[in-house]
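All protein chains but one are shown in place.
Up next, chain A:
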Amino acid sequence: MSTRMSSRMVHAHSNYYQSRKLRQRVGMAVLIAVLTALAMIILMPLWWMISTSLKSLNEIMSYPPTWIPESFHWENYRLTWSRGNFTRYTLNTLLLAGVGVITHVLSNTFIAYGFAKIKFPGRQMLFTVMLGTMMIPGFVTLIPTYIMFAKIHWVGTYLPLMVPGLFGSAYQIFLVRQFYMSIPNELIEAGKIDGASHYYIWWKIMIPLAKPAVVVIAIMTFQGAWNDFLGPLIYISKESMFNLQIGLQSFKGQETTQWHYLMAGSLIVLAPVIALFFFFQRYFIEGMNISSGTKG
């Protein structure tokens, strides 16, 4: 009897254990199914882009629309590249983005050092003014800035797109300052005792310690320069100096749009940004944390 009972208990226990496992599995399956469905919804436009970029214009214009191209026109990519003069535009964009990243990283980490670690009269006031500039919408300053650059004969050159980076960007300064605040002052004092100048401390102590913040502003700047349309549009007046975003627009006409080229071109332009995201995913998330203030 006792053996029977214990075997029943074991049975019941394993039943319970199995059903719990089953429930967990079903729950997991449902979760994966829901997440897959959501991911598909989010990826649908991307798939539509890929599929359109491989179709002929005739197929794009025909009804009903097809999810998978009837025939794959890989040459669309080659033609997009050559017709859109993309080699030139890519080099131009890389130049603008590269200079942008260097200038932004140098100036913003430097300025933030001053705000975070050096005490001087009016610091709080200056910092407040700087944050205040973030509240001015870009469109308000667009024309005055343009007029200023026109007066000093910079319109038609890359200077208006490159030089402002040297003067800092309020948001990025704020971001790096918040990160610096979490670095103990003792480190700086130790440096000072050893005779290090502010420049030395900034370059040898602060930047290496603030690497996550530096990567975040580098990525932000790269993305901004890569996707910038309005800046190059109004300042550049030679087609050989256009960037990718303006180049893409040439497939959109007044009455017809060359959808296959536009989509192929958009994917070419999108690829580096996606790659960047996968490589630096960790920093993207960290960047969000810094800016939301959990670090500071």
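As a convention for this text, contacts are C-beta pairs under 8 Å (C-beta built on N, C-alpha and C of every residue); 3 or more make two chains touch, one makes a residue touch a chain; residues count from 1.
The criterion applied here is as follows: contacts and distances are computed from a predicted model.
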Absent chain [UniProt protein name; select from "Multiple sugar transport system substrate-binding protein", "Carbohydrate ABC transporter membrane protein 1, CUT1 family", "NADH-quinone oxidoreductase subunit L" or "Formate acetyltransferase"]: "Multiple sugar transport system substrate-binding protein"
Just name the one of A:Ser62, A:Ser182 or A:Ser197 that touches the chain not displayed here. A:Ser62
Options A:Ile118, A:Leu131, A:Ala190 or A:Ala275, residue touching the unrepresented chain: A:Leu131
Considering the complete complex, identify which of A:Leu31, A:Leu91, A:Ile118 or A:Ile143 is in touch with the unshown chain. A:Ile143
Which of A:Thr87, A:Ser237 or A:Gln281 sits in contact with the chain that's absent? A:Ser237
Which chain A residues would touch the chain omitted from the figure, given the whole complex? 57-58, 60-65, 83, 124-125, 128-129, 131-133, 135-136, 140-144, 146-151, 153, 155-156, 174, 177-178, 229-230, 233-234, 237-239, 246, 249-259, 293, 296
